[in-house]
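Missing here: one protein chain of the complex. Every other protein chain is in place.
Order of writing sets the labels: A, B, C, D, E, F and G. Residues in every chain begin at 1.
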Amino acid sequence: MNRQTLLDLLERVRSLNISPEQAAEKLRNLPFEDAEFAKIDHHRTLRTGLPEVIYSAGKTPAQVSEIFLRMTQMGTSVLATRANEVVFAQVKALVPEAHYYEQAKIVAYRGGERTSNGGPLAVLSAGTSDQPAAEEAAVAAECLGAEVERVFDVGVAGLHRLLAHRDVLDRARVVIVCAGMEGALPSVVGGLVGAPVIAVPTSVGYGTSFGGLTALLGMLNSCSPNVTTVNIDNGFGAAYVACSMLRQIQLGKSK
Amino acid sequence: MNRQTLLDLLERVRSLNISPEQAAEKLRNLPFEDAEFAKIDHHRTLRTGLPEVIYSAGKTPAQVSEIFLRMTQMGTSVLATRANEVVFAQVKALVPEAHYYEQAKIVAYRGGERTSNGGPLAVLSAGTSDQPAAEEAAVAAECLGAEVERVFDVGVAGLHRLLAHRDVLDRARVVIVCAGMEGALPSVVGGLVGAPVIAVPTSVGYGTSFGGLTALLGMLNSCSPNVTTVNIDNGFGAAYVACSMLRQIQLGKSK
Amino acid sequence: MNRQTLLDLLERVRSLNISPEQAAEKLRNLPFEDAEFAKIDHHRTLRTGLPEVIYSAGKTPAQVSEIFLRMTQMGTSVLATRANEVVFAQVKALVPEAHYYEQAKIVAYRGGERTSNGGPLAVLSAGTSDQPAAEEAAVAAECLGAEVERVFDVGVAGLHRLLAHRDVLDRARVVIVCAGMEGALPSVVGGLVGAPVIAVPTSVGYGTSFGGLTALLGMLNSCSPNVTTVNIDNGFGAAYVACSMLRQIQLGKSK
Amino acid sequence: MNRQTLLDLLERVRSLNISPEQAAEKLRNLPFEDAEFAKIDHHRTLRTGLPEVIYSAGKTPAQVSEIFLRMTQMGTSVLATRANEVVFAQVKALVPEAHYYEQAKIVAYRGGERTSNGGPLAVLSAGTSDQPAAEEAAVAAECLGAEVERVFDVGVAGLHRLLAHRDVLDRARVVIVCAGMEGALPSVVGGLVGAPVIAVPTSVGYGTSFGGLTALLGMLNSCSPNVTTVNIDNGFGAAYVACSMLRQIQLGKSK
Amino acid sequence: MNRQTLLDLLERVRSLNISPEQAAEKLRNLPFEDAEFAKIDHHRTLRTGLPEVIYSAGKTPAQVSEIFLRMTQMGTSVLATRANEVVFAQVKALVPEAHYYEQAKIVAYRGGERTSNGGPLAVLSAGTSDQPAAEEAAVAAECLGAEVERVFDVGVAGLHRLLAHRDVLDRARVVIVCAGMEGALPSVVGGLVGAPVIAVPTSVGYGTSFGGLTALLGMLNSCSPNVTTVNIDNGFGAAYVACSMLRQIQLGKSK
Amino acid sequence: MNRQTLLDLLERVRSLNISPEQAAEKLRNLPFEDAEFAKIDHHRTLRTGLPEVIYSAGKTPAQVSEIFLRMTQMGTSVLATRANEVVFAQVKALVPEAHYYEQAKIVAYRGGERTSNGGPLAVLSAGTSDQPAAEEAAVAAECLGAEVERVFDVGVAGLHRLLAHRDVLDRARVVIVCAGMEGALPSVVGGLVGAPVIAVPTSVGYGTSFGGLTALLGMLNSCSPNVTTVNIDNGFGAAYVACSMLRQIQLGKSK
Amino acid sequence: MNRQTLLDLLERVRSLNISPEQAAEKLRNLPFEDAEFAKIDHHRTLRTGLPEVIYSAGKTPAQVSEIFLRMTQMGTSVLATRANEVVFAQVKALVPEAHYYEQAKIVAYRGGERTSNGGPLAVLSAGTSDQPAAEEAAVAAECLGAEVERVFDVGVAGLHRLLAHRDVLDRARVVIVCAGMEGALPSVVGGLVGAPVIAVPTSVGYGTSFGGLTALLGMLNSCSPNVTTVNIDNGFGAAYVACSMLRQIQLGKSK
Partner (left out) sequence: MNRQTLLDLLERVRSLNISPEQAAEKLRNLPFEDAEFAKIDHHRTLRTGLPEVIYSAGKTPAQVSEIFLRMTQMGTSVLATRANEVVFAQVKALVPEAHYYEQAKIVAYRGGERTSNGGPLAVLSAGTSDQPAAEEAAVAAECLGAEVERVFDVGVAGLHRLLAHRDVLDRARVVIVCAGMEGALPSVVGGLVGAPVIAVPTSVGYGTSFGGLTALLGMLNSCSPNVTTVNIDNGFGAAYVACSMLRQIQLGKSK
């Protein structure tokens, strides 16, 4: 609710179009919808310019599919992350156009056309095992409208593999780097590019990898100052931040 | 060393201007300078478009001031973070134009004119005690060329204080949020804006704040998906990432 | 055993009604009952004015149902928390009036009538996934005699959802707030109300949520001073503390 | 800002007493005051019925004394916790009526008369070394208007010392228990009383006491369900929660 | 191999009964037996006066039963701890006299008659769920020859339950106390007795009980100085230490 | 207060020597003394047969010396552990017979004659740096009446140094082993002796020794089952437990 | 790509055999092969003189077998570690010569003949349960060409078992020591040999063994300075480092 809407509302009070009681009520009624188990926040899309997202873990397939349906009814694109086959089946029953990205574990419905989104986004992964997180990031970013370039399996133990893709790194406006174990790849990439690097620690490893904690700590302590970090295995979060950056670039162009 | 420089070099080999041995040597000699105690990396500025930065902690004042001097001789702006009065005195003896920002603990030398940098950056702090980190972020970002708007002491225990500054939040292209204790402010801010939010946990607190670890964990687990996080008290890092984002916006405009 | 009972006993010794040996024995025999595997403490109800509670985890269904039966035989209300369907089946076989609250995982038998209990208790949850802990709190509090108002799915990333329920917050005498991930909701609620806030961290989240530890730490470090905290997922504990507070209010009224 | 104030304001708009622009401004201007380094929140007192509190750690003596002065000018009582002699000297220069409680490290100014506050509050400590936290709790509660009864040095290794004070425990409406090392005292007290117990872990101990973490964990895992916990050494927080409970009792009486 | 045996061996060398080479070999061949997967140490029994023990976890049933058989062939008592039904079945096939203690998860074979062992050992548990660890301790101690008195379900939230058993505590020469959650029972018991207290933290609890770590930390930080601690759920270890103490008492008597 | 005392008291009630009110009061008044800052527990000595001990850390020198004086007035031996020179000076001013053990940081007053105490106690240390903890254990045990044999600097990296002292190990009734770093010495000693081994982790080490935590963990996980553990640097605690064992041996002899 | 290859390439540019563009391309194309899901690094073998290794965990059997096949086609030996029966079945279908070492969980294909490799390598384990890690180390080292001597079940609680194998220790050029629980064996072995000791913590233990963390910490803090450490259960890593050492010995001989 921006200042103009507020002024309009108050103007209507002054012009006796609505009563103070009605105005007070309107001031309280922001555009969210109350389902039995989840309050759906429709004005986030307006606020952020990005589609709605459902985090499926900890919700029943029935809950996910019902929220999914309601959101699609608003006309916007919808994503459900951390969704398994069962969730997909229930969503598809309600929203036949929904698509399942298996490795990324994302169910998506694309409401409008894809908007070109500020420039290419590079998504890198250190090893084969980091691919699920990287795919979550890449698919989510694509669903959020970004142009994505994937560079997978380029861990620091074989630098030449990474260096062979310097062209992708050079043209990316934002770089997402997924790595488990010691999580060193974002530091090396951060030293090669001028764009912001979003590091995604993955839970790949054993023993003292502590389910991704070691990779996370490594990324938070990166000696490259253009590295910032999200939670372990949070490919979606990295994609969301990256797309909010790309959107700012796009908004900057139009000014 | 970009592809064109490489082609030029190889062309000079073909045209017999230089010998293969000389070319091999040049291919190895990238533009960094060897001081006795620190290899200074002059081409980072070329690569990132951002000034050079010296992390003063763990270096002697003599080391900081010597590196500082060499860097200024390249004509670029220079920052020394985590610098105390002693460091400043030694730097000033060598570089009289250097300026000291006391609360931010930054010694800065501005080489060129300030470049307008992609739009305003908002820097928020939750409490009075978080101000040093917030000032480090704000001053560093200003030295890196950003237009900064400060909103301090707007912790979540008094929401109306934050909500009174929605205009600053609305126009910011990037938001840096510094908070200690439970570190909840970035989540609330993230819910209010569409721009990316860079969260800086501060070491403010006692007992189970664990020197900022609790704030860091809170930020990594933010329920707002546009939040990304840097190391504890790393105001400079947040500023650097923010400016690398703003620079992408600026680059986007010029296309 | 209060002072009066002691004096009565000693009086009986003086009046030669009982021998010193008998008195010594009585002084040792406080009213608890020895089952083979569990000493049942019947005088806790007298002491606290609250029903008996069985923590089912780590006990066999047979153990839970036998303790449950013995307790109901004392005439008081009985609760078994963390109870699954199997436990319920065995309890129901012995105590047909027992009821099962599925989401709360509570088996309850209400011995007497419900006592109005000091004023309304608000139970809030941040997200859909926090509902099991919130339901455990709400159902337990109802079984302990409280009047409960539920406000679910009002996380801090969408403040307007929370602010739409200020009336519930304003009239509550105690507020229980259940939140996982970064656990920021109690801080925001604590800033809005004057009543005490009991924070329940939930194990909702992934990666560095560490099974609720991050939410717990956030709550312990709340910048709102009226927040106090119980163990992870301990909805029952929060309800019990809340009801002990409400009972003090009720006792205060009667004076 | 309650609903009635809002309706009044809107009524004034309708009656053309103020313009929509003025009303919009008023809706944004909640009663907090902007100092250079701290936004002072004057309506917290209205909201909570408890005096203002300044956490001195991490603030300069000059900052504390200036905030202190401004708050006293509102006529309410003011507390500065974690204050040393230097802070007190500077506050006293501005507010001569301020008093210093040395062991509790609290500087206090009592604005109005002391309000009887819902019943007695018992403050217990396990050992001599836990006394600073216990005094912080006791003094703060007294400044917040509570009637406090102290029972110190009654650790669980000598149960008879605790049991000798059952009368105090029996009449308390809320019990604060401060303990370091293994933090067992709250569990034992919780088993003896029906009132809510607020446990304060202290940083007393060595080795694996981990600066109070062990005591905190013990309290969070208490087998007594009426125990709730605050941060390590947070005597003030315990007092604040206790007083918010006592205030509810008092409010309950007047209904 | 004590000094006398060594002297005898050297005497045999001097008297030319064996060659130096043979003697050197003997000096290297201490009495342990090499199985394919486990070196069985037969002289531990001689050294400690206590039966052999097999820790079954991490070994296959076949490995456990084979080691068990070999040990019984030495004539001494044998215990296999952490043994399930499958292990028992395989052991019983080889050693029909073996007995299975289900709750304690111990398979035992008693080689000789039971030696009265220095005085009674009290084994306490705080709650019903701590019983498996307590039974492991009690059964193991009985198999190692001790006279055991069990006092179960006497947690600190109901002190009178514990105090009703002061006679058992008073006559015990050593006390083993098993407790989960906050692990407060050993501190209280330690304050009531003069005998050494061996604390066994159990993995009972949830959330921040961290699988027994909280109980362990509480015990290590006990304010009762006669408390010493073993690993989480290590009922057997407590029994072993207790019996090594009782054996010293017995040895002391015979002098 | 044993059963006989209770019967006597009740007998006096019956014989009308004292009133029930007086008896009730006596039942509450157990023999502890209330100082302003510390409740002194005089009947612990009766209960345990061991002298009183004051833990000086966290107490002011004035507090320590006053408690010390009061205790000596009871005629028993007194120890103040973790005492520095300042504490000693103040104690000596009040109790001229007090003696200071510098390396052990113990101030002691020996009330009665030394009682031979159940057999020799061996105190071992792994390295020169572990000596302060070892001396605290040895001196405390001597003050508590034990006969102590010291074996210092026998770490596992040079096994022959330890093996040269097998005679001391063989005759000890209890063994205390102090070790920092990896804390391996108790395991090796535990394999050599049949007596109970009390392991004292010391804070010796750096980096991942974590102030003794690594040594503590090593000891808790000892593969020798006769090892039990106390808190880090808790030489006194080890001595106290050892002496409570030795006292049981002594008591056993006299039966 | 060594200097000579570079000079040759540049020579070809000078002699006009290839164009600068072609040369630039070649400089970028290092010898790795791009599969869809994994970039295979063929020149590691050239660089290290050791076979290729596939870490199977986190890869599908199909992925492992395809990478395995491609690697064997290069003629070198190939190992797949952490491989189960399913992986082996799929590999065998493609590479019939592959062999499965069950306890070590390694699938191996030996490309060339075994090279004698610098001297014997001793692999020790502390207990029967540590054998899987020890076998992983031993089998991997054998596949990498080393001569391995196994000494199993020689934990520190029975020193004579270890000392009986001093001959193996004395002739080993490198010693790998696998131990769980307190992880003390490497320290003792390190004190007995002059060769480097590679310590492998295993996840054997319970409670505070924390899945091998305690053993790891013990090894990192070893009082024997010739001990170095790898990750928990990382038998393969220890074998790899050991073989890289042995290879240096072999290379040293040939000079």
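Just so we're on the same page, contacts are C-beta pairs under 8 Å (C-beta built on N, C-alpha and C of every residue); 3 or more make two chains touch, one makes a residue touch a chain.
From a predicted model like this one, the values you see are computed outputs, not experimental measurements.
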From the list A:Glu136, A:Glu149, A:Glu182 or A:Asp233, pick the residue that touches the absent chain. A:Glu182
Per the touch definition above, residue among E:Ala23, E:Leu69, E:Val168 or E:Leu251 touching the missing chain: E:Ala23
For the full complex, which residue in A:Leu10, A:Leu169, A:Leu220 or A:Met245 touches the chain that was left out? A:Leu220
Check the options B:Glu135, B:Glu182 or B:Asp233 and report the residue that touches the missing chain. B:Asp233
Subunit A residues touching the omitted chain (full complex): 126-127, 155-159, 181-184, 187-188, 190-192, 205, 207-210, 213-215, 217-224
Please identify, in ascending order, the residues of subunit G that touch the omitted chain? 2, 47-50, 53, 118-119, 173-174, 192-196, 198, 216, 220-221, 225-231, 236-238, 240-241, 244-245, 247-253, 255
Write the list of subunit B residues that the hidden chain touches. 28-30, 32, 37-39, 41, 44, 57-59, 63, 201, 203, 211-213, 216, 231-234
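What we mean here is this: only the chains that are shown with their structure count from here on.
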Inter-chain centre distance, subunit A versus subunit B - centres from mean C-alpha coordinates, in Å: 24
If you average the Cα atoms of subunit D and of subunit G to get two centres, how far apart are those centres in Å? 60
For subunit B, jot down the residues that touch at least 2 other chains. 127, 158, 192, 207-209, 220-221
